Every structure is written in C-alpha cells, then in structure tokens.
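Heads up: the structure comes next, in structure tokens.
All protein chains of the complex are present and in place, except for one that has been dropped.
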Amino acid sequence: MSVRHTLLGALVFAGLAACVPLLPLWLISLITIAMSSGLVVSGLIILWRAGLVPFGQALFFATGAYTVALAGLWLKISDAVVLVILAIVAAALVAAFAGLLLARYREIFFAMLSLALSMILYGLLVKSEALGSTDGINVAQATFFGMKPRGAAYTIAVFWLSLVLVFLAWLSVTAYLGSVAGQMAGAIRDNEIRVEYLGISVTRLIHLKLTIAAALAGAGGALAALSISHVDPQMAYWTTSGGFVFVTILAGAVSVPAAFIGALIFEVIRSIAVAVLPGGWQMILGTVLLVTILFVPNGLGSLIMRKRIAGQGGSK
Amino acid sequence: MITAIAIVTDGLVYAAWLFVVAIGLSLIFGVMKILNVAHGAFYAFGAYISATAIGLYFDRGWPAAGGYVAIGASAIATGLIMGYVLERVFLRRVYGKDEVVVVLVTYALFLILEDVLILIWGAEGKAAYQPYSEAGSIDIGGLAVSLYDIGLVIFAALLAIAAIFAIKKTTFGRLLTAVIYDRETASAFGVDVSRVYTLTFLLGAVLGALGGAITAPKISVSPGLGVEVIVLAFAVVAIGGMGSIEGALLGALIVGLFRACAVHLAPNLELFAIYAVMALVLVFRPHGLFSPALARKI
Partner (left out) sequence: MSALLSVRDLQKTFGQVVAARDINVDVPVGQTVGIIGANGAGKTTFVNMITGHLKPSGGAIIFEGGAITGLPSRKIMRLGVARSFQVAQLFPTYTVFENLCAAIAIAHSGTSVFSAAVARFVSDRTKGEAETALAHFQIAPYRDALASTLPQGMRKLLDIAMATAGNPRLLLLDEPTSGISLEEKFDLMEVIMAALKARGTTVLFVEHDMEIVRRFADRVLAFYDGTVIADGPPTVALDDPRVAEFITGTLIRAKDGTLKAPTVSHA
C-alpha cells in the first residue's frame, strides 16, 4: 500500500474519531460491535481467498473475549491495550495448536472440523463453573493508559480503540494479502501440487493463514468483551461463527474495507430485525444467504468456485 | 459395577441414537458429496411431528402399541415431504457447484427451518413421554433399563444390518456404490444419477426425521435441538469415514461409549470427550477409520 493510501486512511479514521459528538451513544456502541465482527471477517477473507471457510471461527473470537475477561478477573490486568494484545496472542496460540490438525484439511472437512473445535470450547465454557458457565463473566471496565473513563466516556474510549484496531488490521491484512504468501491463496485454491513443486509447503501456508485469521478474531473478541463488558458461551457458539461467514459472503472477499462495511450493515439489519421481527432473525439471515447464493452467484460463487485442473497421473 | 453397567447401557443407547442420525448424513455425503446441514432440521421436524402425533394418538386413549406406529409413520412422512421439497426446489440448482457453496445452501435452509419450527410450535417445550413410559423397564444387574431404550438399540442394530445388506446385495445398493466411487463413470454406464440423488436424499431425510422421532418420547422437544445433532453426527461420520455405513456404526459406538464414560466419570468433560476422541482419530486416520488414505496424483 502506498504512503498516500495510508495517510488517506489515517485521515478517514481521524475523521470518524472526531465524529463522536455528532453520534448518539447507541450508534457508537453499535459501530464498535460491528467493528469487532469486522475484525473477525477481515481474517476470514484471508482464508476465504484460499478456498477455506471455517464454520467455527467463533472459537478464536471467544478465546479473545474470555482472555480479556479472565485476565481482568484473575490477573487484575485492566489496561485495554495490554488486554487486547493478550487476547490476540491467546487466539493465535490456540490457532497455532489447532492448526496442526486443521491445516491438513480442505473444504467441508476444514469447515466442519473448525466447527467441532469451536464446539469443544463451547462445551467447556458451558460446563465450567470457573469460567462462568452459561451465565458468562462480567468484564470490569478497562483503563486506557492509566485513565479511567466511565459511563459515556468509556463507550467513546472503546470506540476509539476499535478505530485504532481496525486501522491496524486494515494495514496489516492489506500488507499480508500483497505478500507472496498472501498472493498464494488463489494458487492454493487452484492447484496445490504446483505450489508444492514451486518449493513451499501448502500445509504451512494454510497454518499461517489460520493463525493470522485467529489473531484478528481474537482482537475482535477482545473488543466485543470490552464493549459489552460481558462474555458468555454464546460467543463460541456455532451461530456466532455462522454470522461471520454470512458477512464474509455478503461482503465478498474483495477488499478489507468491504469486511467492515459488511459487518456494519449486518449489525444495522440485525438491530432492526430484532426490533421489528423478534424471532425471525435466523429466517431473514437464511433467506438472504440463500438468495445471494442462488441468484447472485457471481459476487460469491466466482470467488470460491474452483476451476482446478484435475491433476491426472503418470503411468504409475 | 453398577457404574460399568450404566456406562455400557448408556453408551449403547446413545450409540444407537447416533447411528440412526449419522447414517442418513453419511449416506447423503457419500453419494451426493453434500454435507447436509439441514439434516438437523429433518431431525428437529421429525421430533416435533412425532411428538404431535403421539399427543394426538394418546389423547384419544387408543392402545399404546399403535403409538410406536405413529412415531414411524410420522417420521417417514416428514422425511419424504421435506426431503422432496428441499431437493427439488433448492439443491437441484446447486448440484456441481463448489462443495462449500452447497454446504452454505443447506446451512441457510437450516437457519430458515429453525425459525419455521418456532412459528409452528412456539418456543415452549413439548412432551410426548407416553411411548417411553408405557414401555416399562427391566432390571439388569440392579439397574433399571428402559425397554424403550433396549428397543432403540435393537432397532439401530437391525437398521445397520439392513443397510449393509442393502448396499451389498440389492440393485439400488449397487447403484449407490457405483455412484459413490465414480459418479462420471456410473453416469457413462447409464446409471440415472439424478434419480439416484433424489432417492438418496429422500432416504437420508427419512432417516434424519426418524432419528428425531424416536428421540421425542425421551426428551422435552424444544427449539434448538437440531443444532447439536448435526455437529455430533458429523463427528461420528468423520470418525468412521464419510460415506461408510460400517464406519458410521463404529463411529457411533466409539462416540457413544466415550460420552457415557465421560458422563459417569467426569460429567464436565462430556462434550469435550466427544470431540477430543474425534480429533484423536483424525490425527492418525485423517479420513476416518473406514476410508483409505487417498494418494495424491500428479
């Protein structure tokens, strides 16, 4: 990314940060939550481009969220920046471990195994009293460089934190997508054998993608925990993962900003749907998803449709 | 001793239930290469419709034996209708597309059907315990075991035998095998793949609904029960090997017994145990126990 783009981006974010007095508090909260799922989705884009769709990304989201809650509860850490970094590290570590198994699989198996792994965490969270069981844990309000904003000021502080995180995510994901490893995503989708014979390990490339995506999901979870001041097992549940996949599909994997705009639209629609049509949320979600896949196959299908040349073999 | 007996009986009963649920999923995956997330919806609808049918039946005070027929009939009807509509209206449009796209379609259908369920039956639980309580129980080593549960185990065993026999010996079974191994060649040899797909999907749907229907008398049927089923059934099928009936059977037994051990010895680890055993199997057999490791071709 050019310096000009970066500066332009920084300006946009500074502008957004300055908008605070113009926005009602509920909208600021809503944007913060949308940015937290946008962070997860920006990680999903990395995987999506390689043809991988994890149905259990909530595993890393919840890992990030619970890390913040537990670091506050057990270690008495209250600084927001430290908490977010801890969450990112924790989620990346979980992915580095889970990736030993996950990176060997593709397509449906990849999707379902990631779902199963997220259900393990869900099962642990629900059953474990120490982790708050089904009720979850309240997250103490964080401090920001020694300052302790409370009430509306806290909401705004977390919002600013979300803008900083999104800005950093935008820079790093765009940089990664432009790197050799990032550009190999389509190549992996197209022809893994060729990638191996160019001298690089596909499994390790995917493992790395998983870890980066998980780190972003961890950041998203941390932000959600700080914003809602509460974590519960629902954060690891499959519907949470489904929501992330949903936004990824609607936004398409075209660019990182699309992830955040998509996440924002998603949050707005959800807020409206919950108010207007309580109990019909899944139906709306499913219908939109179905219509997108069946009738807008080009924003979506063309991105993950494989036109892999069937490798066929030698005489032995 | 009592614990050991309890683990074995619980494990077998759970395995029987898992097998009935998983075999439909495995069948559809093996033949159509579709991971049908909507299987959870077949299960949930099967449970609700069977609970409703049982309620209607027993309200009239008719003899208990007929209640079991009501379970079976309602499940078959549910599976046939839902399977037919889903296959004809939606899946037909996405055959041949990327596997993940097809999974997302079934996922979307599942989301919609979950809410439809609540629209029809409301959010409250529904009980249909009569067939379970009417069955009575027998004493095994000091442990009262429900005859309904024993019936389930026998039913699952018969289903397994019938399925293995059908795959190996009947014409339809051989057609299925042909399509499982090589769709293009089967098609080139004149197998009507489209018809095989429809029949397979209907069969899978009926089995899914049946899984729900036989469970209805044992639980309070409430929203959200389809969700865990799909993940559990996937775990079973992944352990056993996608598309293998023997695999589904073995996977169900492994998961069933593991879960029963966890429930009786370390209740907090119930869900963890199930997926941990799956992860363990996959570390050593990446494509499940009954699936040969596929060599990469150049």
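The chains carry the letters A and B, assigned in the order they are written, with residues numbered from 1 in each.
Here is the rule we use: a contact is a pair of C-beta atoms (placed from the backbone, for glycine too) under 8 Å apart; a residue touches a chain by one contact, two chains touch by 3 or more.
In this text the structure is predicted, and so the values were computed from the model without any measurement.
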Which residue of A:169, A:208 or A:283 touches the chain not shown here: A:208
Among A:24, A:146 or A:199, residue touching the chain not depicted: A:199
On subunit A, residues whose C-beta touches the chain left out of the figure: 176, 178-184, 186-187, 189-191, 193-201, 204-205, 207-208, 307-309, 311-316
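As a convention for this text, only the chains that are shown with their structure count from here on.
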Complex contacts: residues of subunit A adjacent to subunit B: 51, 53, 55, 101, 104-105, 107-109, 111-113, 115-117, 119-120, 122-124, 126-128, 193, 238, 242, 245, 249, 279-283, 285-287, 289-290, 293-294, 297, 300-301, 304-306, 311-314
Residues of subunit B defined as touching subunit A within the complex: 35, 90, 93-94, 97-101, 103-105, 107-116, 118-119, 123, 227, 231, 234-235, 238, 267-272, 275-276, 278-279, 282-283, 286, 296-298
